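Heads up: the structure comes next, in structure tokens.
With one protein chain held back, the other chains of the complex are shown just where they sit.
Our next item is chain A:
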Amino acid sequence: MANIAISGLNKTYGSFRAVDFIDLNVQEGEFVIVLGPSGCGKTTTLRMLAGFIEPDGGQVILGGRDITYEPPYRRNIGLVFQNYALFPHLTIFENVAFGLRRRGVNHSEITPRVKDALSLVDLSHLTDRLPRQLSGGQQQRVAIARAIAIRPDVLLLDEPLSNLDAKLRLQVRDELRSLQKRLGITTIMVTHDQDEAMSVGDRLVLMRSGRIEQIGSPDDLYNRPANRFVADFIGRTNFLRGRIEKDQAFHSEGGIVLTSASQPPGATEAMIRPEAIRVRSVPEQSGPNAISGTIHGHVFLGGLIELAIDMPGGERITGVISPRELEEAGVKLIPNAPVYISVAPKDVVLL
């Protein structure tokens, strides 16, 4: 187990810069998620860390050792792929033992270590099967066991859950998370599923076109996005165009006046998360950011209700509210019925 320090890492294909001078430090035992839209360079970055793509420049330091140009088989990095990539001709036992044998681990130690690794993923009973005789979820757990059996310094996972169905994805995700915490293994995982990212990552790295847009905790990225791209990529968001006037308040183009906890100069948009919207059936006596509108429509989202509200100036704000809160507020879900909303200044993020 070790920390990783990546600096100035870059890779160009022809004239296309797939990874554009990335700096990233991952602490020992940390679970970092790299996410971003398709083609933003996540896989390329991971492959440079694993040693399959030679970077054009930059450095990768693993536990104080410069591994930038070290061949993959000397790096001691565990890998897990979206398509499992198990050795099809070897049994589950031999798949997990493969890395141990390559490392010349003592013969008598191999069996217990394979069993240990497999029991960590709850598969010790399937050692004699071939990969094709397992389900997708089981195969992916074998792949995880195979990667951790070598006690790697770092575990790299490229969309490991994308091939699993929704229910299994949640299950393997939680197993992966608790395994990672238990073993304290430094982990970098690529995903483009933001729910997955938010729920397992200690820190998230959001990339776009080969660059890092923001690094931070899930809370940072969700509630304090660095820019519009981050705000838009993570979760659902209301954006209102406008500017900060002399009264220090944000005036939207549709005439909504919002006070915000911070006023970055030159802000052109206000971002409000749907969960931050409060609704009332009667105007609020006082307080900031009380706005009146009319109900446009609603959608049931599992246990919550998504409510679209038309503002007088023609803008539309979406709120996500529990049925119970709606009931307590006395709001009826009738189109065009008046409704009063409010937002705490700390939930108005100006960008």
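Methods note: a residue touches a chain if its C-beta (ideal position, glycine included) is under 8 Å from a C-beta of that chain, and two chains touch if they have at least 3 such contacts; residues count from 1.
FYI, contacts and distances are computed from a predicted model.
Matching "2Fe-2S ferredoxin-like protein", "Putative spermidine/putrescine transport system permease protein", "Sarcosine oxidase subunit gamma" or "Cell division protein FtsX" against the UniProt entry of the left-out chain gives the name "Putative spermidine/putrescine transport system permease protein". The residue touching the chain not shown here, chosen from A:Met1, A:Ile61, A:Ala85 or A:Leu304, is A:Ala85.
Of the listed residues A:Lys42, A:Arg75, A:Arg173 or A:Arg203, the one in contact with the hidden chain in the full complex is A:Arg75. In the complete assembly, the contact with the undisplayed chain comes from A:Gly99, out of A:Gly36, A:Pro55, A:Gly99 or A:Gly293. Think of the hidden chain as still there; on chain A it touches residues 47, 50-52, 71-79, 81, 83, 85-90, 98-99, 102-103, 143, 146-147, 150.
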